[in-house]
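Below you'll find the structure I mean.
All protein chains of the complex are present and in place, except for one that has been dropped.
What follows is subunit A.
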C-alpha cells in the first residue's frame, strides 16, 4: 500500500529526462542562434568604432593595471607597443592573459572573455599600436603540404615542442606547451608573434605558406593514428621505458613464479 501510494505521488519516471532534454534544447538552440548572429556581424564590424570602444573598456578594466592605460607598460607588465591584433588574440584567446599571477610563464587556462570580447580587445590594441594582424582563414585550413611542414617543424620547432608536438621542458620551470588540440589560428599567431619565450618566426623566416604547411603537419599527426602503435604520450624513452620495465618485466617475473611453483 505504502509503496503504491508513493509511486502514484511521483511523476512519470521519464519526466526528469524529458525536462532536461527540453531545457538543453532551449538553451543550446538559443545560444546557437545568438552566437551565429553575432559572428555573422562580427566580420563586418571588426574594425568599427563601436567594437574598438568596447575593447577599450575591456582593456581599461582588465589589462591596464599591468600594461598601462596607454599600453606603455608598468613594472608588472611589458609595454604593448607594436604587438598588433594577432598577439592579443593568441594571449587572450588561449586564456594566458589576463595572468592569474606572476610565474615562470603564463599558463594556458580557460578563457576569461568570449570570442567577441577577445576580438574587440584585439581591435582596440591594433588601433593604437599596429602590428601583425590575425591571420587569414585561407591559411588555417590545414590543406597545405604536410611533408614540407614536417621538415620545417623538425628544423624550427621540434627541439622545444617535441617531434610529435607533445611539448617539452625549458630552463627554470618554463616549458614549451603541447600542440595537439590547439586551434590553427593560435598556432599561426604563436609563430608570427613569438609569445613569451618562444622566438618570433616572421614571414621572411617562415613564409605564410610555410606556416600553413606546419599547421597541416600538426593537424595531420593529430588526426592520423601513429603507424607505430599506441604513442604513450609521444614522450619517448621515459614513457616507453617505464611501460617496458613495469609491464614487460612484471609479466616475465609473473611467468617465472608460475613456472617454478609446484603444481597442487
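In the analysis below, a residue touches a chain if its C-beta (ideal position, glycine included) is under 8 Å from a C-beta of that chain, and two chains touch if they have at least 3 such contacts; residues count from 1.
Keep this in mind: contacts and distances are computed from a predicted model.
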item: Chain not displayed: protein name in its UniProt record ("ABC transporter permease subunit", "Cytochrome bc1 complex Rieske iron-sulfur subunit", "RNA polymerase subunit sigma-24" or "histidine kinase"); value: "Cytochrome bc1 complex Rieske iron-sulfur subunit"
item: Sole residue of A:117, A:156 or A:180 that reaches the chain not shown, by the stated touch rule; value: A:156
item: Absent-chain interface as seen on subunit A, which is shown; value: 151-152, 155-156, 159-160, 168, 170-172, 174, 176, 194, 196-202, 204-205, 224-229, 258-259, 262-264
